[in-house]
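One protein chain is absent from this view; the other protein chains keep their places.
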Amino acid sequence: MPLVLNEEQNMLKDAAKDFCRNNMPITQLRKLRDENSEAGFDRETWSQMVELGWAGITIPEDFGGLGFGYTGMGVVMEECGRTLACSPLLATAALGAGCILHGGNDDQKNELLPRVAGGELLLALALEETPHHSPYGAATVAERSGDAYNVTGSKKFVLDGHIANKIIVVARSSGEAGDREGLTLVMVDSDADGVDITRTIMADSRNAANIEFSKVQGELLGEEGKGADVLDQVLDIGRILLSSEMLGGLQECFERTIEYLKVREQFGVPIGSFQALKHRAAQMFCEVELSKSVVLEALSALDESADDIAELSSLAKARLNDTYNLVSSEGVQMHGGIGMTDEYEIGFFMKRSRVCEHTLGSSAFHRDRYGVLQGY
Amino acid sequence: MPLVLNEEQNMLKDAAKDFCRNNMPITQLRKLRDENSEAGFDRETWSQMVELGWAGITIPEDFGGLGFGYTGMGVVMEECGRTLACSPLLATAALGAGCILHGGNDDQKNELLPRVAGGELLLALALEETPHHSPYGAATVAERSGDAYNVTGSKKFVLDGHIANKIIVVARSSGEAGDREGLTLVMVDSDADGVDITRTIMADSRNAANIEFSKVQGELLGEEGKGADVLDQVLDIGRILLSSEMLGGLQECFERTIEYLKVREQFGVPIGSFQALKHRAAQMFCEVELSKSVVLEALSALDESADDIAELSSLAKARLNDTYNLVSSEGVQMHGGIGMTDEYEIGFFMKRSRVCEHTLGSSAFHRDRYGVLQGY
Amino acid sequence: MSDMESFRNETRSWLEANCPASMRLPEKEEDMIGGGTKQVFTNPDAKVWLEHMADKGWTAPAWPKEYGGGGLSQEEHGILQDEMMRIGARAPINGMGFSMIGPTLLDYGSEEQKKAHLPKIASGKIRWCQGYSEPAAGSDLASLQTRCEDRGDFFQINGQKIWTSGAQYADWIFTLVRTDPKASKHDGISFVLIDMNQPGVTVKPIRLISGNSPFCETFFDSARCEKNNLVGQLNRGWTVGKRLLQHERSSISGLAGGGRRGRYEALGRLPEIAKQYVGEADGRIAAPALREAVLINQMNQRAFGLTQRRSMEESHSGGTPTFATSMFKYFGSELGKERLELQLEAMGTQSLGWDKQSFDDLESSLTRTWLRSKAGTIAGGSSEIQLNIIAKRVLGLPD
Partner (left out) sequence: MSDMESFRNETRSWLEANCPASMRLPEKEEDMIGGGTKQVFTNPDAKVWLEHMADKGWTAPAWPKEYGGGGLSQEEHGILQDEMMRIGARAPINGMGFSMIGPTLLDYGSEEQKKAHLPKIASGKIRWCQGYSEPAAGSDLASLQTRCEDRGDFFQINGQKIWTSGAQYADWIFTLVRTDPKASKHDGISFVLIDMNQPGVTVKPIRLISGNSPFCETFFDSARCEKNNLVGQLNRGWTVGKRLLQHERSSISGLAGGGRRGRYEALGRLPEIAKQYVGEADGRIAAPALREAVLINQMNQRAFGLTQRRSMEESHSGGTPTFATSMFKYFGSELGKERLELQLEAMGTQSLGWDKQSFDDLESSLTRTWLRSKAGTIAGGSSEIQLNIIAKRVLGLPD
């Protein structure tokens, strides 16, 4: 699997960098936060992203997408991560579209994917029921009723749940919480009867939702009881693309910190001349470089449907969690007092890093998973 | 519990410091190693230690000891640790004497303890059967036969096992390896029929033994099946006194390293002026100070028969393991090339630290135990 | 009955009689009393409790009685703290008057200054804040530029201070100013006390990443300072200022009284929280990597507490204390930061909420406390500065 970008991917990356810098810098996030934006992202900017094709990068051309692959989507996510850009990319284009692509039947794909690529359909994946990522932890019940399914249960931390048009619910038709068998994916309309959505604003100013489902009627996605087969694939896609976003964020945070070390003077010299800070900076550099490699490898694995996607996804997510935490904490510490102010942007990276860490699996989760996959 | 030494303890400490410096400096350890000493310690020096009363510091005066308490013994161990002094103190005076004092009947105490204090009786505790400390792990069998017990099994890593006159064997009269119930302490003569001792020289040039017991006849110490009650107390004594020794070793190692940082010049300045090394030195200083506090508290707890001895013993051993490892590894690294040479003494501390770490419980063992004792 | 026993009994009875019931409940950060002319008492019991304690001199138990303190010996002070803890009594008042400028005036103030300022601190009438840092002088405190000029009758102050905690609530500010711009960096500095209730002093709160504004920028525009408010000698303020910093570091590290109660009590005990949020297996916190990290943190915390006690015992027993305040500041703040990171890990997504509706009290206060904890290793001399000090002053490593 190649660990360098090809020419097309490099062009996409450059374009994404320009777009994010110009159209969704961190000042946009601050504005969305301070104005308590109803959507949590800017709909105008989203339309522009859709025009660039980003909502359908990984969707095959047959279904109205670009068919550009995961490495392509990864470089876009990375640039979004640099500016902490808020958009429905992860929830809709990675997780939601992934469920339809890997679980949906032809009708569903034909009907829904072009609408995703066209930016008009926003999706959310309602998975978690506890404060910790748990792919098979659903206790939410899916009951068959004729051709449809009724869903009852409560979900937490549903990314973009408050603005999705359709919600894909990870529910259970048999077994109990923790069982891999018996999971069933049911897609419901967010305005259907029995859906009660509470938007929750997180520390990074992004949105998740607590959602209650009471006998909500929806349609099956994939096979009854075999939802985990789809879910496993989709979650790995999500983890790897989120890792790409985190890679962008931590690089930006690291670069800003190095720059600050060069210009901030104390005791008559730039603080970057102090050896203790130099060594910590150099150690971070190593972690950043290792992070780039694992993300690239994991993206390539997705594009090539390699057989070690699961391992690489856990390798990437665990490493990116730890490195983003490290770099953002050191970023604040090395900026000193102004790093603690809301006015300065470095703190935004620290907040984002911790929310990312707990999205789709902490380091402890992924290290355990990696070990199990490797047989220890 | 006091965290400062009283006057008597301070006097003992000063005397111990002088004795160790003059009579058992690290050059003695090197000599014992290079000459492949039969005992692994210097018998002449041991006689002098006995004359100073050290073999019986913790043995009550009624049984011929000094009755000076554990804090007293701790300061002696600490000074021995500074010069990496080899002697039977831990195996005989702490573990062996502890078993007799806490497990023996009056006859056994009257007969044996004065001989321990007099330096003529050397003891060993045969506990471990695996490479990892396991207090209740004995599979070795104790079978009653009249008034005596026959012991069969094999033991590893018996400290000073090759020179002990009597060996206290942790055996089992019921249950299976891992059970706290059913342990029975049996004392056998090392020259009894069926005892097969293989001396093993460890990386720190000290001695342990692998010992095979085939139907070896011995006498009961304490109650049949209730050996763990005695063992728990004795092991905590051993752990805390070993921690005292480690405290001495790590302080000496730390001080030598700081001194080296002041005198070794590179790039025209003392290397101790480099901030990255300064910060690491200052961080070690904190760990060293915390280590002093936990050892003192644990020693006081022994002297006062406090109810948190077990917790403090694990607190101390875990911390001293980690700090000794840190300080000795950093010691070698900061000494650079000469730290890697056998001629220079700093490497001896690193070797001793790792053997100490695996004696009477690693940090993982003691952190787990501390957590269980605290209810989490 | 010994004197101490009878002191204990009297104290116990007096507290039982005088500490209102609501003052024995755990205290939220927003309920803490700082005193001063701008203090608002949302709970009238807090006012009563402050007045009772101030009457006894027990707001500042160890200060001499003539300055409004309690005149207690170290042993009596310990007994008072024990007895207050026994019934869970809150501190009647907190703040820099008690932890910083009070002790500094006791060391360096003139008799007139002690008489003028200490009783008003002890009674809670006047609240103080600190004016040390400046935008260009963070860790390099001595490079401060705020000018203080002799105008004959008085001093005139011009410049800007930053990180003046609680300046928006304070009446007076103690501050380091430059009185001789030509002298070398440490030599032209003086320590002066400035009344903030004057037109030349402006205060602007700084919003932090936690969303709170505990700190301000404070601007001096030809502010006036009477000459009797110079503490110590002119141009020798650095000595006074450094001494005060030690008081500050003790206070941040929890070495002073505050540490006894545990700074994160409101966030629950970490091991129990972890069990609650990740479950337990075989009596242990179910997530093994988290458990190991919690154990390391808690065991370090215990060793740290023992070391604080040892330090106090060593100084009582007349030996030379071998520790540096810097060690407590450094290690204590790093431990606290780590503890909060672990609590985040234990509580997962529930620890990262911002809007208070969807999260319970513990959860939303954790998010903000976590963010605020990042200042612990920056303010009052960063961890890096403390390590420099240990290396130089304690270990004697060369510059």
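A, B and C label the chains in the order they appear, each numbered from 1.
Everything below uses one rule, namely that a residue touches a chain if its C-beta (ideal position, glycine included) is under 8 Å from a C-beta of that chain, and two chains touch if they have at least 3 such contacts.
All values derive from a computational prediction rather than experimental measurement.
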Give me the visible chains that the unshown chain touches, in label order. A, B, C
Would you mind spotting which of B:Gly72, B:Gly119, B:Gly272 or B:Gly347 touches the chain that isn't drawn? B:Gly347
Just to verify: which one of A:Leu66, A:Ala318 or A:Ile346 makes contact with the chain not shown? A:Ala318
Among B:Ala171, B:Ala208, B:Leu221 or B:Met284, residue touching the chain not depicted: B:Ala208
If the missing chain were put back, which residues of subunit C would it touch? 288-289, 291-292
In the full complex, which residues of subunit B touch the absent chain? 128, 130-133, 156-157, 198, 200-205, 208, 210, 265-268, 271, 274, 276-277, 325, 329, 332-333, 336-337, 339-343, 347, 350-351, 354-355, 358-359, 362, 364, 367-368
Contacts of subunit A with the absent chain, listed as residue ranges: 2-4, 258, 261-262, 269-270, 272-273, 275, 277-279, 281-283, 285-286, 289-294, 296-297, 315, 318-319, 364, 367-368, 370-372, 374-376
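Criterion: only the chains that are shown with their structure count from here on.
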When the C-alpha atoms of subunit A and subunit B are each averaged to a single point, how far apart are the two points in Å? 53
Provide the C-alpha centroid distance between subunit B and subunit C, rounded to the nearest whole angstrom. 43
For subunit A, which residues are shared contacts with two or more other chains? 274, 276
In subunit C, what residues contact two or more other chains? 384, 387
